[in-house]
Every structure is written in C-alpha cells, then in structure tokens.
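Please find one structure pasted underneath; my questions will follow.
The complex appears here minus one protein chain, its other protein chains still in place.
In this document, chain identifiers A, B and C correspond to the written order of the chains, with residue numbering beginning at 1 in each.
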Amino acid sequence: MSRIILGDNQYGKAEVRLVKVDRDSPTHVLHDLTVTTQLRGDFGAAYTDGDNAHVHATDTQKNTVYAKARELGVRSPEGFLLDLAAHWQAQEWVSGTQMSAEQYAWERIGEGTGGAGHSFVRTGQETRTAVVQTDGEAAYVLGGLTDLVVLKSTGSEFHGFPRDRYTTLPETDDRILATSVTAWWRYAADAVTPDADWNARYEQVRATFLDAFAGLHSLALQQTIFAMGEAVLAAMPEVAELRISCPNKHHFLVDLAPFELDNPGEVFVAADRPYGLIQGTVLREDTRPAPAAWAAVPAFA
Amino acid sequence: MSRIILGDNQYGKAEVRLVKVDRDSPTHVLHDLTVTTQLRGDFGAAYTDGDNAHVHATDTQKNTVYAKARELGVRSPEGFLLDLAAHWQAQEWVSGTQMSAEQYAWERIGEGTGGAGHSFVRTGQETRTAVVQTDGEAAYVLGGLTDLVVLKSTGSEFHGFPRDRYTTLPETDDRILATSVTAWWRYAADAVTPDADWNARYEQVRATFLDAFAGLHSLALQQTIFAMGEAVLAAMPEVAELRISCPNKHHFLVDLAPFELDNPGEVFVAADRPYGLIQGTVLREDTRPAPAAWAAVPAFA
Amino acid sequence: MSRIILGDNQYGKAEVRLVKVDRDSPTHVLHDLTVTTQLRGDFGAAYTDGDNAHVHATDTQKNTVYAKARELGVRSPEGFLLDLAAHWQAQEWVSGTQMSAEQYAWERIGEGTGGAGHSFVRTGQETRTAVVQTDGEAAYVLGGLTDLVVLKSTGSEFHGFPRDRYTTLPETDDRILATSVTAWWRYAADAVTPDADWNARYEQVRATFLDAFAGLHSLALQQTIFAMGEAVLAAMPEVAELRISCPNKHHFLVDLAPFELDNPGEVFVAADRPYGLIQGTVLREDTRPAPAAWAAVPAFA
Partner (left out) sequence: MSRIILGDNQYGKAEVRLVKVDRDSPTHVLHDLTVTTQLRGDFGAAYTDGDNAHVHATDTQKNTVYAKARELGVRSPEGFLLDLAAHWQAQEWVSGTQMSAEQYAWERIGEGTGGAGHSFVRTGQETRTAVVQTDGEAAYVLGGLTDLVVLKSTGSEFHGFPRDRYTTLPETDDRILATSVTAWWRYAADAVTPDADWNARYEQVRATFLDAFAGLHSLALQQTIFAMGEAVLAAMPEVAELRISCPNKHHFLVDLAPFELDNPGEVFVAADRPYGLIQGTVLREDTRPAPAAWAAVPAFA
C-alpha cells in the first residue's frame, strides 16, 4: 500500500472576541468583532512528527489580534484583516493566510442624557462578515453578510414548474416571499487599496440588496437572488462577483375553511423546516475566475 | 406508604408560529408572533387514567390561535393573548389559562420602489414578550422583553466590595458595562382595559430603559437595574412592578504590557462565560403582591 | 405616588465551567460541570445606592467554585453544591443561597491502548441538573435532568378528546410517541445527609423513567408523565415529589396516497414547532408543600 501523507492543511485561532473603543473624542466609536486567523505554510512536521518548531502558537495568534488592534486601530473588518494578513504573511514558514471576521452593529442611545457619547444598543439583524486571504503577494477580499431577514407580504408568485409523479404543490400567484440572505462578494483586485472605504461599500451593497428585493415582483426566489446580485454589479464596479444563498422561509396560508372562515392572504404559518435552499453566483461575462479567493466559503457546485 | 397523586399541572400547544398580515390598505401591516397556550383545570384523569374526555387537544389549541387571528385580528401581543384567554376560560373544564407570546419587529424597506408598501426587513435586537394569565374572572398581564443588548464604553465603576480569602478582582473606576436585559413588568389591574394601547406602553418602557441605562453613571450593575425599574415606575402608573434580570457581559481590558503597549480603555475581550447574573424586583411600597401573576416567570428568591 | 423600593433580588456568577480530574490512581475520574451561584441577603444598598460594601463580587464567587473543587473535591453535583452553599451561608450579609449545576457524562475509551485510564468520549443525550437552595438552617435539594429524548414507535394512542368548532385532529390508535423529558425531583428533607449517594439516586431515577416510558401502553402523554413520576415515588422513598415537563415531539405520518403508496406506520415527518407541552407534578398525598424548594424552577400553575 502507498505511503500515507499530509495534504492541504491550515490552523490558527478561531472566534477571538475583540471590542475596540476609539476614545479620541468624548463621542466614543465602538468596533465589535469576532476574528478568526488561519495560517498555511511549512507546518507539516507538527502533523507527522509532533514537531512544533514552525508552529506559531494559536495563543500567539490571539495575542496578535489584540496587539494589532491597539497598534493600528480597527477602522473596518476588511482593513483590519488585511493588516493581520500582512503581519502573518511576513513571518517565516507562512506561505498563505486566511483571516475572517464577523462584525456586530451598535446604535447610539441616551441622547440628551449624560451618557450620550458612550452608550449603545446592539441593533440590526444581519451580521457583517469578511474574509481576507493572502498567498504570497496576492490578496483576496470577500465582503459578506448573513442573517439579513427580509419579507414581502405580496408581489411574489410561483407557478409554471413541472409536475411529476411526486408533485403536489399548487401553483400560486400571490404568496409571502421571505428569506434570510447570506451573501459573499469578491472585491476586484484593483479595488483592494489602502484607502478603500470598506464601510461605505458594505452599506451600499446592503442597501442595494434591500431595494432589489423590495422592487422586484418575483416569479421565483431564484429570480430575486439574481436581481440582487445584478443590481450590485450594475452599481459597483469594485465588486467582481457575488455568491448568494437564500433559504425560502416558507409562510403557508392557513386553511381556515374547516372553521367557516376565509383567509385572503392574511393568516400564515411561518415554517421552520424543511425550507427551500436556493443558491447562485452572479458575475460579469468577462470576469476571470478566482478560485483561491473562495476557498473559505462553501461552493455551490 | 401514602397514595401517589397528581399535583399542579397544565398543558397546551407551544411555539405556534403566527404571521398575520393586515391588508386593508396597500400599505400592509405585519404581525409576527410565536404563541404558546396552556390550560389549567379539570384534566387530572388524562394523567391518572389516560382518559381524554376533557382534554382540548393541543392541535385544537393551535387551530384556535389561527382562527382567532382571522376573526379578531392581532393588534398587540397582550391584546391577542387576552382574546385567546377569554376564549379558553369560557370552555368547560378550564379553570385557568396561561397564554404567552414573543413578537419580532420588522421595519419597512423599498421606499421609492414598487414594493414599498409590502416589503420588510427584520430589525431590532430585542424580542418583545408577553404573558397573560387568567383564573376565573381574574386576569394578569405581564409585558416583557429579552435580548436588549446595551453597552456603555465608560461611565461605570466597581469598587468598595469586600475582600476575602478568595477575592482577587481589582477595583476599577472605569470599565465597560454591558448587559442583555431581560425584563418583565406587571400591569396594574386597572390598566388591563379593552382600549389599552399596549404597543405604546411597550415602546415607553423600552425607551425609558435605554435612557436610564445611558443616563446613570453606574457604581454597580445592581444600581443600573434599580434605576431602570425606578424610571419606569416613576413615569408609568399603569406598571405595578418589574422583575429585571441582567447578565454582566464582562469586557476585560487586555493586558498589552507584555507587548510594550499601553491600553487606556481601548482594547477589550468580550467574554462569554462565566458572567455575573444580577436580578431584582422593583415596585412601589404600597403595591400588593400578586404571586399568581408571576407563576409563568422565574422567581428571584 | 408611593415610594419606589427594591423587592426580591439575588445575584451571583452564572455558568462557571469546571472540570475536575481525580488523579489518585492511573485510572482518572472526570467531573464536568457548569455551576451557577446566587446569593440572597443584605444586598439592597448596591441596588439603591451603588454601595458595594456587602457585595461579595461575582468574581470572588467564581474563584470560590474552583478553590472548593480543590479543597473538597467534587463527588456529585448535589454534594458539591451543598458544600458551596454551606460556605456562602456562613458569610456575613448572606441569608440564603441558590446553587445550581449541569453535569455532562463521559465514557471511557481506548481500552487496550496506552491511553485507557485517561481517555474519554462525551456520551449520553441527557444533561444531569441539580439545584441546592439554603435559607438559614434549611437546605433544599432538587435533582433533575433535561434533554432525555425517548421514543416509542408503537404502543401509543390518542382518542376520546372533545371536538369543538376548531377541532380537526383525527383520532388514532397507533402513533409514534416521542418526547424530551425535563424533570426535577425534590429530595425529602431527611434524605439530605452527608453520606447520601447522589449518583446512585440519579441513576435510579433515570433508569426508572426509561422503564416506565417503555413499559406503559400510552393513551396520552399526560398518562406517561404521571406513570414516570409514580414509578419513581413507588421505588424511592427519598424522593418527595417530581415536576415533569414534556414536549410532545410530534411525528406525523406522511400521506403517501397521492403517490399511490400506502404508509402502514412506517414513514414520518419529525416536526419541530409547534409542539404539545404537557407538564405535571406527582407527589404523595401526605407530602407537605415546600414552595421555597421550587423557587429556582418554573411553576406549572
């Protein structure tokens, strides 16, 4: 039998909880992130021989997150991850990195009280996400979000699908369409610059998603997904492609006929499981594939 | 040995997911609740003998939630639970009820698009909660909320506590104070009226909590809890008492000295577990206890 | 308006993760608990004035958990909580305590390897729980468990229930009965002794539950609950009463008729929500109520 060897591998510290307060003025600014760092490189001997001579300890990786937050600040998830990646890429034995983060949103409270400048409530439903990967000189940046829960109470149809032996679903020309958007978008290589305003870009993608979701009279959740991606690409040349994954959060009209009641699109069961799961990639025809950028994110095919 | 008997008991349907759309105008209104109904009464034979002659099936209780949503509408969680309780209280063998709900908040999106009147994004962090209990003629209403996550980046101290053999915590005059508020408030009996504006009351409690949290320079999370309750009671005669439970979501200042960095209140670890857990009841001195109102909610002592 | 005051309150450290290894022999013994400590007493000034002079810091409470684990060992959750309670009850300003724990089960692995005496896999589905409360001299002990998931694929019926306007459920004489048992049992005062074998008692309750669940041909989940409690009381004089709470984890027979297939009790949907929720107390006729023992646990009525 052939020799048994180590293949692809990576390691690091996951879910480092970092809160950074900018206190330069009485109006504090809050950055609330969970950071995961992963290194790739010449680490095989730890696996095959328990030899840790090259293994930058995951505890050291954690310390580095906190130290870099102090040294460099945290203006955006993407910017901070690029800083971390640059640090690690420069270390011996490291050939590549995968840095990822979640960011949680806070809103100011207490206007008119003594706590106005330093009091916050966590808000928003969606979580902002980001992944930075480097491989030598190359750097790939994905922006993302998860748990953006949206619903249309009308303006959605579903019909014209094939009927086979196992089909029982009736057609409908008016249903609730609801989903929880998970999306990743890859920034074009020439958009990864030191002065990029990652926060403004994020807000633009999010706002574009919401408008596209609301604005489309939908014949299929597939169509809504494509419209969301298309709207971002049409508006933002700095985005090269998007992967969007949407559960169809079914809302079933309750049959009230047994109780001698009608139900003209008013009373629904919000179902948990199972759910439709619709996934798609949207890109420009001349976009060159960048598989290395997507290694950290589930593929659709 | 003495005879073995059935003691306190109740049963019903839990977590009925109800979405009600008001479509009276092109601007739809969305009500998104999870409802649990529990009945008390002459149901002992089901336990002791498997005799279901008195057992209103939990499936029937679920159907009733949906049918009543259509018959009566859902203007507020408290109002809808009172409607459900009245229905069940009137049934044979039922001596008391416990109706509870969670409600999720949605915000309108798509302004300027064709979907403006019927498109929504789930928003807010906290979940609104309510419990209605009836016992014959008596009705008790609790309003509540959970997962209201708030933080102050300064304006919080903790010192002056006793030091014993097992005490290592240093004193501090500047720390992050963060918590996730869970609160229940009991409405006074004379505030439980058919025309009560439960939604406005809820908004007032929530806003009062946020202002009290922000406004107090805090010497202990205990003090903040009391201040939040006190502010509500001072402003709202319709509230008789509150139970507030707050984890102290510790944010530990990271020691950056090993890296030759200072850390003037800027870089923190947000810890998960363990956490302080501080709980208190706030009421008026002349408030008469209403233990029956609180049966559905954990006691603090 | 009347003066605003503090009512019932308690505070402490929640979810202290403790793993204690007994290394007295090469065959290690593992104790894996999550402990929560709560104190009651003369702590009002912290709430009303931010005065911490009496407040044993929650950090000190955490330290005490770890120190007592080393000083006294951890033979059982109940015994360890009694030790913690005794420590705190003896402190100034403390009038009562509430100590609670979850314990996780591990099984030995690696028989025949060099790791046999010190290698484990987490096992079992249910979590063992315990609550000890003290009030001056009085001590109350609750044993418990949660997430004990059991299922019968036949031997369960449900019929004979009342049919009203909102009833659509058909009767059945053969269904799947499945639940996830949450139970609390109160030990009789004279069973709370220093030499009590809490672990053996726990195992006996658990085994009795499983046999009672399996052995009863069930006409209602209510009947199964009562049978489980009754069996424990019949076998164990040291148990004074039980509170059992069981979701009816519905398994719906799939209607395969549209596909020209029969379904003789073979193919089911396991539903998540909603679920029946059946709760009951079982006790001996001459048991004296002990409401103080139950303050930490939800009431059923």
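One rule holds in what follows: contacts are C-beta pairs under 8 Å (C-beta built on N, C-alpha and C of every residue); 3 or more make two chains touch, one makes a residue touch a chain.
On a predicted model such as this, the values are computed, not experimentally measured, just so you know.
> Contacts of chain B with the missing chain: which residues?
165-166, 168, 258-259, 272-273
> What residues on chain C make contact with the chain left out of this view?
Missing-chain contacts on chain C: residues 17-23, 28, 30, 32, 63, 66-67, 69-71, 106, 109-110, 112-116, 118-125, 148-155, 176, 210-211, 213-217, 251, 254, 256, 258-259, 261-272.
> Touching the absent chain: which residues on chain A qualify?
Residues in contact with the chain left out: 1-17, 34, 36, 38, 40, 43, 46-60, 62-64, 67, 91-92, 96, 158-162, 164, 166-169, 218-220, 222-223, 225-226, 229-230, 233-234, 237, 241, 247-248, 273-287, 295-296, 298-301.
By definition in this document, only the chains that are shown with their structure count from here on.
> So, comparing each chain's Cα centre against the centre of all protein Cα atoms, which one is closest?
Smallest centre-to-centre distance to the global C-alpha mean: chain B.
> Averaged over CA atoms, how far is the centre of chain B from the centre of chain C? Could you give it in whole Å?
Roughly 23 Å separates the two chain centres.
> Can you compute the centre-to-centre distance for chain A and chain B, using the mean CA position of each chain? Integer Å is fine.
Taking the average C-alpha coordinate of chain A and of chain B, the gap between them is 30 Å.
> For chain A and chain C, what's the span in angstrom between their mean Cα positions?
Taking the average C-alpha coordinate of chain A and of chain C, the gap between them is 38 Å.
> Please output the residue numbers of chain C that touch at least 2 other chains, ranges allowed.
Correct list: 166, 168, 273.
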